[in-house]
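Removed: one protein chain of the complex. Kept in place: all other protein chains.
Let's turn to subunit A:
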Amino acid sequence: MTENYKEYLAARVLTDNRIVTYRLASRALRVNVNIAKQMLHDFYLTQNANKQKSVHATFLLTGKRRNPEHTNGIHAKDGEDTFMHSSPYMSSLPEPEEPEEEPVPVTSMVLVREEELEKTKAEFEEVTSIHVYSLEPGLIENMNMLSVCNQEIAKDYINENPLEGWKTYGSIHNSYIKRRTAKFAPPPSAAPKSAPKTAVKPSAAGPSKEKETAATATRGSTSEDNTSARSTPQSSSGSNTLKKSDSKSNLKRDRSDIFRSFAKAKAKPKEAEKSKESTPAPPEDEPMQDMSEDEADENDAPEIAFDEQKAAAARKARAEREEKLRKMMEDDDDEEMVDASPTEEKESDDAPLDKAPSGKSEESEAAVTVQGGRRRGRRRVMKKKKVKDEDGYLVTKEEMVWESFSEDEPEPKKPKPAPTKSSTTAAKGKKTGKQGQGSIASFFKKA
């Protein structure tokens, strides 16, 4: 490895015309940073001996500076690092201590281009170390360009275990640092690579779908999270299209995929049917109807008639994706997954990812999990919505909305005990009208 550094540097700097820092070189060549610094210097000397000015370098100087105030280019503020003494201005202060002049030692680390190297060196009283910081194909005007290399490291070497890095790269080891297992880790950068094609589609496919994912995805999560989250249901839907009559819109299909899994459990479709028949049809529920239709016809044959070969081929990839998504879901505090029964898991090999959403839609009670001492989950709340109808009257509608919550929020006043209750209320539908809805509202009172 250590021998082909010249090729690497030549390829990077001379051929690709890109900047390389010692840090990037050490990552790429898997050598200690100090050796990488020397490699850079060696390459710098040999190249410039062959051809003048073919490689430009920046250097890092460390040591004591003579008179920082007079330095050109350094920030003006750095001259003010004097030891401030407490000067009690209170007349009643007991002891005005004698100020002792004891300047605070300052270590300077200066990044400098080769042009200014000698001049800067002269400003140093004592140089404790000097090394090549980076090599670049030509003169650079903006030093901040160099930080691009570090961003490259952050992107390309994310899969390396940072706790092992000290062995190879020689950063300072700290045996006391522990890293939690990557249970909640964001998916590695491999995720977008594996599904770059699908990642684009679904965002265009269905805004409602995206709403769903957006709800589950952590706000602060990386973009990889989002793409992988989107890509998964899309790909599974893609395989389903083989069997589908395709009369449905994209949006419907997407949604159906999410909820398809609960069509698998035998009792569940009926429940869905029920709710379909009896829903008072608030706009939010409309797509759900379509979905349950989907489920109904899909449930009978397509699942079984599913192209086995294709499934086998896709199984492995899916398992991976599932793992990723599970991670992400866990990351999202979506702990309902735990609730899913293992049998169900086996059955729903085709769309294992859909479990979490399905659980949500059926059981309208808060799926609360206590994890690591924190209460997290998702609950369904009734939200009032005022709409002006065509006659100009104000109509207040109540809609069920999913809402995630964590321990930071107070518990709902009366947590709903069982899913059966919700199905009965759903079955009663319009008839029960005000009365039934009122009771639901009190159950799902927004906290």
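Quick notes on this one:
The rule we apply is simple: a contact is a pair of C-beta atoms (placed from the backbone, for glycine too) under 8 Å apart; a residue touches a chain by one contact, two chains touch by 3 or more; residues count from 1.
Going forward, contacts and distances are computed from a predicted model.
Set against the options "Eukaryotic translation initiation factor 3 subunit L", "Origin of replication complex subunit 4", "DNA-directed DNA polymerase" or "BART domain-containing protein", the UniProt name belonging to the omitted chain is "DNA-directed DNA polymerase". Note that of A:15, A:52 or A:144, the residue touching the chain absent from this view is A:144. Checked against the full complex, the candidates A:11, A:106 or A:319 give a single residue touching the omitted chain, namely A:106.
When the omitted chain is restored, the residue from A:53, A:66, A:167 or A:315 that touches it is A:167.
On the side of subunit A, the interface with the absent chain consists of residues 2, 22-23, 26, 31-35, 37-39, 41-42, 45-46, 60, 62, 65, 68, 71-75, 77-78, 80-92, 94-95, 97, 104-113, 115-116, 120, 127-132, 140-148, 150-151, 154, 162-163, 165-167, 169-180, 182, 184-186, 210-211, 214-215, 217-222, 225, 331, 372-374, 407-410, using the contact rule stated above.
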